[in-house]
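A single protein chain has been removed from this complex, and every other one stays in its place.
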Amino acid sequence: MAEEAQAPQAKLTENAFEGLPKDEAQSAENIAGPSLSYMQNVWIRFKQKTSGVVSGIIVILMIVIAFGSTPFINKSTLVKSQPQYANLPAKIPGVNLNGLNGKIKQNGEWVDVYEKNNIPKDKYFIAGTDYLGRSLAQRIVYGTKISLIVALVAAFFDLTIGVIYGVISGWKGGAVDNVMQRIIEIVSSVPNLVIVILLLVVLKPGLKSIIIAIAISSWMTMARQVRAETLSLKNQEYVLAARSLGESSWKIAMKHLIPNLSSIIIIQTMYTIPSAIFFEAFLSFIGIGISAPETSLGVLLNEGQKNFQFLPYQMWYPAVVLCVLMIAFNLLGDGLRDAFDPKSAR
Amino acid sequence: MSERILDVKNLKIDFHTYAGEVKAIRNVSFHLDKGETLAIVGESGSGKSVTTRSIIGLLAGNAEIMGGSIKFHDQEMLNNSEKDWQSIRGNKIAMIFQDPMTSLDPTMKIGQQIAEPLMKHKHVPKKEAWARALEMMKAVGITNAEERINEYPHQFSGGMRQRIVIAIALICEPEILLADEPTTALDVTIQAEILDLMKDLQKRVKTSIIFITHDLGVVAGMADRVAVMYAGELLEYGNVDEIFYNPQHPYTWGLINSMPTLHIEKLESIPGTPPDLLDPPKGDPFAPRNKYALRADVEAKPPFFKVSPTHYASTWLLDPRAPHVEPPAEIKRRWAKYRELQAAKSNS
Partner (left out) sequence: MTKYILKRIAYMILTLFIVATITFFLMKMMPGSPYTNEAKMTKTQLRIMNEQYGFNKPLWEQYVIYLAGLVHGDFGISFQYSNMPVSQLIGSRIGASAQLGLQAMIFGVFFGVIIGAIAAIKRNTWVDTTATVLSIIGKSVPNFVLAVLLQYYIALKLGWFPIAGWGTFSQTILPTIALGVGPLAETARFVRTSMVDTLTSDYIELATAKGLSLTQVIRKHALRNSMIPLVTLLGPYTVSLMTGSMVIENIFNIPGIGEQFVKSILTNDYPTIMGTTIVFSLGLVIVLLITDIVYSLIDPRIRLQGSDA
């Protein structure tokens, strides 16, 4: 096999057969780029996926709009009913698109409701109004804020109760772990939502009660996952080494566990959020969550559904916002999962 | 001269990745004769697995063969359709993978897994195939095979699972067995058992073996010939004695030096890391790590210099113009021994 492998006679410089100085040998080597830290790699992978990035931007935008609106849209502006403006469709000045120009389809014809009801020329509602003449746009923004508050609360309890419970259970092991796992087992043999509903029945319906109910019911998946991961980390060599060197449990948890748990914690939080948003909308929709005069996306859907046949926009707008919110958080979760665990992105 | 069953010439393989083209295999040529064992050795990432996989048509989806040829008897394998590959795999050419713990289907009975290739390629009815599987289990040294044939992989130890994988590979009596680090994942004692088993079965089934390893230690007892691979290229090849006792390429020196033997107290590993295959060096790829590097090594690729009719090495040190260099002590010791052997041979 040798003969055929002969390379064509190479052209060499005159002093080719001198030894190669050390530094030249080094420079001959292709210097690979500086190695990146774990988080840098995660960030690079995250940025590669459009859906994750776009979702992240949408989530940020929604947060900014919802919370930034507080001075203009709050409880006092929300309750004001203006019967003269009731059930107006969307009208955006300058837009002449049926459905967004104050017209609505009645008996197969587009009718300008603003004109028909003698609404002043300069008065308009970009997302229309509800049956009490309240601006739907304002109510949707407020409802989104409620959804986001619920989301943040759920995330907070996930990150505190869920993580701490999981770490303790996994780290202590033995009897402590056993008892803690039994508790989770019992709590999770009642559907989460039933727990929430029972609590809402006992407490007065409203945002506070929803928050308490979520606090009690939302952290269990996180606790399970963190426990499983802690269990496997606990027996890893570097943790064993730290333990045998007598480092305190607390220090080990801070130095070794939390950084290694961070990916599953972040990913799980991203999945808790949409399910909390769903819970709130669900409860308000069936009438035991947020109640009038406050509003939320679930309340708006419930109200919109009643008139869906005649004024479909009253349900479509909050429905679209809710779906976008859910999709954005789910995609953000997927994006982060793929960024943290490249194997999942295959 | 014995019959040549596999001839690989100037094989070039690229991987398309986000970072660019990884030029994983560059101009690799070797052959395999009937009944012999060829060992391919080299550090991790040198392209041993990619080379063997190309022989059985199992390259990753992002791989592209850029040139060269792989001839199995007179058949050009690079022109194979997927159907052609399927009729060869497990039948004429079989492969054993590195990790026996994950190589077996966890939810299928062992008997079925061993019998499967036979049913596929030789169209043997199930009952007969299972009977052959049972024989094969006995041949690879699984005791109590009649009962164990109905068990599942998790009921076997790592060594036992590798025996089962070997049984699967050999049940169709292939002409070539590709063994990609078959013992790396096993305990040292079990490693020796598996190697003995392979040698034993090789004689019975009359198969040729391409044996891949990064551990020169296991090569000596196993191989007839050795090819040394580095960064996607072959650097030196020859009979096992020639590589062990008359090595010529400084990389081979390094490998031998890092092999634990009775004569070396301190294990020496080769300092540095292999080059980036996205932009491989134009000269000798080992030059940047080579204490004995010449200016020529970075200027042009050295050709293969003939050391003996069976032994070739690609290093400028063998060029008549090259200066004389002093190899490491251990290598000099081996050279001396080699000369003794040669002298003894020519005297007798």
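Odds and ends about this structure:
Letters are used for the chains, namely A and B, taken in the order the chains are written, and counting of residues starts over at 1 for each.
Methods note: contacts are C-beta pairs under 8 Å (C-beta built on N, C-alpha and C of every residue); 3 or more make two chains touch, one makes a residue touch a chain.
What you see is a predicted model, and the numbers here were worked out from it, not measured in a lab.
Contacts of the undisplayed chain with visible chains (whole complex): A, B. Check A:Met62, A:Ile197, A:Met222 or A:Ile290 against the missing chain and you find that the one touching it is A:Ile197. Only one of A:Ile140, A:Ala276, A:Leu311 or A:Leu331 touches the absent chain when the whole complex is considered: A:Leu331.
Only one residue in the set B:Asn91, B:Thr207, B:Asn257 or B:Ser314 touches the chain that does not appear here, and it is B:Asn91.
Listed by residue number, the positions of chain A touching the unshown chain are 185-186, 189-194, 197-199, 201-202, 204, 274, 278, 281-282, 285-288, 301, 305, 308-309, 312, 315, 319, 322-323, 326-327, 330-331, 334, 344, 346. Mapped onto chain B, the interface with the missing chain covers residues 56, 58, 82, 85-91, 94-95, 97, 99, 102-108, 116-117, 120-121, 152, 154, 165, 168.
One rule holds for everything that comes next: only the chains that are shown with their structure count from here on.
Chain A and chain B have Cα centroids separated by 50 Å. Contact residues of chain B toward chain A in the complex are 7, 9-10, 27, 29-31, 234, 237, 272, 275-276, 278-281, 283, 287-290, 292-304, 306, 312, 314, 316, 319, 321-323. Listed in rising order, the residues of chain A touching chain B in the complex are 1-2, 4-7, 9-13, 15-20, 24-26, 28-30, 32.
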